[in-house]
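In this view, the complex is presented without one of its protein chains, the others remaining in place.
Up next is chain A:
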């Protein structure tokens, strides 16, 4: 029982770390010496490493908002989990935790989808960076974690 609890908690923490890295790192699109989105657009020219703020188009701001929201909801679900762990009635289910976690996974999914559809396709060798991959990895993990919380029950 303790093992399951520990496993679920570690999974949650891993998801939280993935979301933090994916949201904070500005590496959703990389290409050669350029690395852009979500927050900065950095380039390594012959002079050095220059960063300017990413373009403030509507869809980038939407992706920013969705990633931040998913991070917040994952964090809320962690707090709800810890709270419900000590305060839930015996045999009860972790509904609040599950709801927040599933909402977080939905937000990550929406953010990643919007970015995939709207990212500019210059054709100049621009590929998806590691932050984008982490977002797509975090989405199914978050969903699975939420479903586990639905099934999980507090020990009698």
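Criterion: contacts are C-beta pairs under 8 Å (C-beta built on N, C-alpha and C of every residue); 3 or more make two chains touch, one makes a residue touch a chain; residues count from 1.
The criterion applied here is as follows: contacts and distances are computed from a predicted model.
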item: Protein name as given in UniProt for the chain not displayed, "Myelin protein P0 isoform X3", "RecA family profile 1 domain-containing protein", "RNA-binding protein 8A" or "Transmembrane channel-like protein"; value: "Myelin protein P0 isoform X3"
item: Touching residue (missing chain; options A:15, A:66, A:112 or A:138); value: A:66
item: Contact footprint on chain A, counting only the chain that is left out; value: 53-54, 56-58, 61-62, 64-66, 68-69, 72
